[in-house]
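As you look at this complex, bear in mind that one protein chain is not there, while each of the others sits in place.
A and B are the chain letters, set down in written order, and residue numbers restart from 1 in every chain.
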Amino acid sequence: MDVELIIDDAAVTAPDGSSVLDAARRAGVDVPALCHHEAVPAIASCRLCLIEVRRPGRDWVQLTTSCDYPVSAGLVVVTDSPRIRKHRAMNLQLLLRRAPGAPVLQRLAAKLGVTEPLFAPVADAAMQDCILCELCVRVCSTLGYNALAAIGRGEHKHVGPPFGQTAAADCVGCGSCVEVCPTACIPMADTTATRTIWGRTFDLQACERCGRPITTKAHAEAMAVAAELPAKSDELCDACKKRVLSERLASPGR
Amino acid sequence: MTVKLADPGALARHREALAAIRSPERSVIAVCVGTGCRANGAIDVYEALRVEVEARGGARDVESRATGCQGFCQGGPLLLLLPEGIVYQHVRVKDVPEIVEKTVLGGEIVERLLYVDPPTDLQCRREEEIPFYRHQQRTLLRDNGLLDPTSIDDYIALGGYSALSKALDMGPEAVLEEVKRSGLRGRGGAGFPTGRKWEACRKAEGELKYVVCNADEGDPGAFMDDALLEGNPHCVLEGMIIGALAMGAREGHVYVRQEYPVAVDRITHAIEQARELGLLGEAILGSELSFDLRVSRGGGAFVCGEASAMMASLEGRRGVPRRRLIHLSDKGLWGRPTNLNNVETWANVPQIVLKGADWYSSIGTEGSTGTKIFSLVGKVHNTGLVEVPMGTTLREIVFGAGGGVPGGKAFKAVQTGGPSGGCLPADKLDVPVDFDTLVAEGSMMGSGGMIVMDEDTCMVDVAKYFLRFLASESCGNCTSCRDGLAILHDLLGDITEGRGTRETIALVEELADTVEATSLCALGTSAVNPVRSTLRYFREEYLAHVDDKRCPAAVCKALIRFSIDAERCNGCTLCALRCPQDAIAGVKKQLHSIDQELCIKCGICKDVCNRDAVLVR
Partner (left out) sequence: MSETQASEAGRVAAVLARYPRHDPGDLVNILHDLQAEFSYLPEPALRETAAYLGLPRAQAYGVATFYHGFHTEPRGEHTCTICMGTACHVRGAPRLLEQVERDTGVAAGGTAPDLSLNVEEVSCVGACAIGPLAIVDGETHGHMTPDGLSRLVAKLLKKDGPE
């Protein structure tokens, strides 16, 4: 069911229960949110996706995060204001301290007019450029591998394989964590035949048809098991699957 | 084998039977073995007493009883002799034979063990003569001195569980109405109207509902809940059972911080006893109410005092709070309707049911009814637990019950509300304490911790202390709290170590704004209160640190120096011998001197000097 709400004076329709962040983005408003991914639960960690909301029938306005705020009928949302920019800029300064060179933070800094860092880069962080958004942990957990943990708390919180493993025992090398990491701080090295990530080296599965690597063999096996299919060794990459399918459709005497 | 009490009538008969064998004239020597006194050797005193009584008066009607915290911690180890109500303080094992001989058997007073009121030098024999007790209204704490917390019979004999009988008779709606009308507000810190919270849970959809007791008591310096759980666990239980009745809850948890092992033992034992008698479990006292409780321990995290973080902990997850757009009374523990209340809140419930909302709301102020237990600690004579009606002034608490600041030092501030609260200066001493007045002054009641500070306390150091605590307790979810508090602590470190400027203060204020405005939970949003309130009331102290590089209270090491007073030093060499850095030079019987290059300002020389010859400026 859809509900109607106001975002920046414009009426917007969004599915009931979706987040104001998603509704705003779908309406074309660019609200920054580094720790957000539609496939995993929101934890509102980065504190950048600030909005101001007023509930219908109330007269007070609340400054709050939008990734974990559900839409509801009659909600009035403002995505830009001096107050939003001031606090977004300060939280950005805190993030810059952890990931001074990260392109996404640099771009946001330019947009907000943040030219000088307020704080010296953090010393002795467990993982350089990590902003502790836990996207890697949440994605790995959602996919069912649970190879990564959020460890410790407070400013010494960090992410990584549990038990201090230098090689992540439950990792299958799918690389999803790398894909979602906002600051690209997870090292992953691919050769034509192998992938090294989280201290492990995996064999890559090559496409039978074109020879390009698809994913790791461990990942392919895990997916096959999850789909309750026998593990196939004659895998095709997505591009080749499409080509084979279109060839079959186009061939005469089908 | 204990027989379950089949109905309220059976409970009443059990109580009568206990009264019949417990003569009101019998002598009871109540020894406080609460955590504070226990740490001071009270167990040995109790054991000695028990042995002595058995050897001498065992045949007579004399009972030695180990009680929970009686609240007068300054006088510990503490003895209360009933029925006379005589209080002996600072009791040692060697005093025990004399106490038994002279007082218990002979009816005479051992004068040197009496409390002496400093201003008047009057000896006080009985509790009600001692100013510490006289300034209190001990509705909740009184029974702590009267019962053995490991005995359910003691509790029942004092009238315990009669509120439950009455509640079962009244029915859930009437009980809820009574709690609503009483005006009871949550004692954990937020002060939310309890009746409204209960009603929301009662109305929530769902067959399985939970009640939870928040015994995480993380505010450092606050130990009211510990005293209640250690000293009178059944009154908390009774409150929870009545709550379960009113809200339709079937299961409950008592979440106790792991730093309170005695409290864990007491409440666990109390639950077992209650179950045995049929006061917990199926068909309580023969009624339709079925309710049972489990005890869960915390793992050591202040943030788990926050309701949603506590529930995460109870679900086997990291104690990370979640935002509450849906109330926990609708979707709390395991996604089910849950009512969470603080220990002291639950403890108030039996009396509200028994004596009625009109009685309860006649105590305190209009907006904050009832009494509140405060943990009065720090630079104060009478450190301990003080229970007063809401609306009592800070002055009456600190100087009346507390006896003021020791050592002739000047009062400087009182910190209320724990790490979420603020520091109030001397000109606020006449503020009547209730939920709303303290907020208006820039602090809050919090759970009841009240830390007294004097002229030797540096308020910048205090703000830094709270930031260190909160930064280490942050769950780490929010950038603003996790990193903001760490940086605020660093900035305050700059100020206390002589590197601060006016710009540092400006940055502190700016960053504090964002931490408060954009953190998800109350740990973050209220973390700025200590620094904000000290900047508000003690700004000149901050300015001394940044403008003059001076610490007026002579606390901040980088800004003070230790030296030896030529007038007082007698050259005894004690300081030089004890100095860990070998920084003190001097010949025997001649003036000693401290090498500033080597001195690390540890303060040992000042501690050991018998001539008070070490100057700190």
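What we mean here is this: contacts are C-beta pairs under 8 Å (C-beta built on N, C-alpha and C of every residue); 3 or more make two chains touch, one makes a residue touch a chain.
On a predicted model such as this, the values are computed, not experimentally measured, just so you know.
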Quiz prompt | From B:Leu79, B:Val377 or B:Ala544, residue that would touch the chain that is not displayed | solution = B:Val377
Quiz item: Out of B:Glu52, B:Glu199 or B:Asp226, which touches the unshown chain?
Solution: B:Asp226
Exercise. Name every residue on chain B in touch with the hidden partner chain.
Key: 34-36, 38-40, 69, 73-74, 76, 218-223, 226-227, 258-260, 296-302, 313-319, 334, 375, 377-379, 383-384, 415, 418, 449, 451, 453, 457, 462, 465-466, 469, 475, 578, 580, 602-604, 607-608
Quiz item: Can you list where chain A touches the absent chain?
Solution: 137, 141, 146-153, 161-163, 170
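Definition applied: only the chains that are shown with their structure count from here on.
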Quiz item: Considering the complex alone, what residue numbers of chain A touch chain B?
Solution: 43-47, 50, 63, 65, 68-70, 83, 86-87, 90-91, 94-95, 97-98, 118-119, 122, 131-132, 150, 152-157
Exercise. Would you mind writing out the residues of chain B in touch with chain A in their complex?
Key: 301, 303, 318, 320, 323, 325, 471-480, 482-484, 486-487, 507, 510-511, 513-514, 517-520
